[in-house]
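So the structure is just underneath, and the comments pick up after that.
Shown here: the complex without one of its protein chains, the others still in place.
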Amino acid sequence: MTTDFDLTDPGLYGYWVDENVRFSDTDQAGHVNNTAIAKYVESGRLHFDFDVLKSAGTGVDEPFGLILASLTVNYLQESYFPGKLRIGTRLIKLGNSSMTTAHGLFRETGCFATSTCVMVNKVGGASTRLGPHMRARLERLLP
Amino acid sequence: MTTDFDLTDPGLYGYWVDENVRFSDTDQAGHVNNTAIAKYVESGRLHFDFDVLKSAGTGVDEPFGLILASLTVNYLQESYFPGKLRIGTRLIKLGNSSMTTAHGLFRETGCFATSTCVMVNKVGGASTRLGPHMRARLERLLP
Amino acid sequence: MTTDFDLTDPGLYGYWVDENVRFSDTDQAGHVNNTAIAKYVESGRLHFDFDVLKSAGTGVDEPFGLILASLTVNYLQESYFPGKLRIGTRLIKLGNSSMTTAHGLFRETGCFATSTCVMVNKVGGASTRLGPHMRARLERLLP
Partner (left out) sequence: MTTDFDLTDPGLYGYWVDENVRFSDTDQAGHVNNTAIAKYVESGRLHFDFDVLKSAGTGVDEPFGLILASLTVNYLQESYFPGKLRIGTRLIKLGNSSMTTAHGLFRETGCFATSTCVMVNKVGGASTRLGPHMRARLERLLP
């Protein structure tokens, strides 16, 4: 997904999760495997889902259940074991029945990857329009 | 677990599963990571559980539900991407409420790892003695 | 990446790799985890790199070394353990110093995910224009 925001700017993100590079995240190319970076993105996204999106829905009686429809990861720098990283997450777009999160992955050397995730509001197996109250609450999370 | 059987002997095994080495199975030491080999063992064990152990229990009205209590893997040779492998599985021991499977992992260069898995018959959260009919059927699977 | 091709059409793909769903590919949502699907894509892409792209370069004396710059995965259906899948790969775009592969992931129920991967020709750490002979050979692989 193309976006107007600079996903490498830590100032974009209001929610942060810490992760460790594990040895099993690396591959024989000598760096962190691209699919391990997708795991870091998922850590950031799901903690954001539980802590921010679901609590945004507290007391709202509208059907709400997110599933991942599309993942994009841009690889900017190689990462190595051992290491620590921070994953920033921000809601950047609301559709009728979907939303997009942006993610920036940072180490001491700066932003080494960015990501966008499109999630669909799926209830009973079908894409479902976001209700007006949920939408109003989610809009407040946008940049 | 120590065992009297030669787990590197393909003749021990009566049940086989094929797997592929994935690039994401490797690590920066340049070979297949030890935890990926544990994944191959799990593939062998769970297909054996579904295909052999559970079907052994068909029609037996005794409480039966296995959980993994202990895993041992012995690493004999390094493995590499790309590659194919075969996982042999055999039930080698029956306890009162547990059982042990043995696993041999083979490539064209021979046996590169062996494993034993102790599984407990756990029903409603508690270790449970294997019933007499289930035991009789499982005994037929032993070497 | 948006593309003009229908990535769910198996007819697009000329190169195929088989994979197995492992139990460790699943997550507590009860289906195959999105990052395991990224691993299947990587299996398809790297076998294609080794078997098709690098052999396309045999005898060509031009600097050539691909690294992954961007990955997009679109999730169309849930997948489950146990299961088998096929990954189709096709080169769909050539840039000055990069190229894009498309991937379709298929099970007996049809296409359950698609992907595009942008790879950069990186030599000595710097993006490098594809040489004319390599480009000519790669153009023959396009749809």
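Which chain is which? They are A, B and C, in the order written, and residues in each are numbered from 1.
We take it that contacts are C-beta pairs under 8 Å (C-beta built on N, C-alpha and C of every residue); 3 or more make two chains touch, one makes a residue touch a chain.
All values reported here derive from a predicted model rather than from experimental measurement.
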| item | value |
| --- | --- |
| Among B:V60, B:V73, B:L94 or B:V123, residue touching the chain not depicted | B:V73 |
| Given A:L46, A:I67 or A:V123, the one touching the chain that is not displayed | A:L46 |
| Contacts of chain B with the absent chain, listed as residue ranges | 33-35, 38-39, 42, 67-75 |
| Hidden partner interface residues of chain A, rising order | 18-20, 22-24, 39, 42-43, 46-47, 50, 81-82 |
| In chain C, positions touching the absent partner | 23-24, 26-31, 33, 35-36, 80-81 |
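In the analysis below, only the chains that are shown with their structure count from here on.
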| item | value |
| --- | --- |
| Identity of the chain that, by mean CA position, is farthest from chain A | B |
| Chains most often in contact, by C-beta pairs | A-C |
| Where chain A and chain B are represented by their mean Cα positions, the distance between them in whole Å | 37 |
| Rounded Å distance between chain A and chain C, as computed from the means of their C-alpha atoms | 23 |
| Junction residues of chain B - those touching two or more other chains | 23-24, 81 |
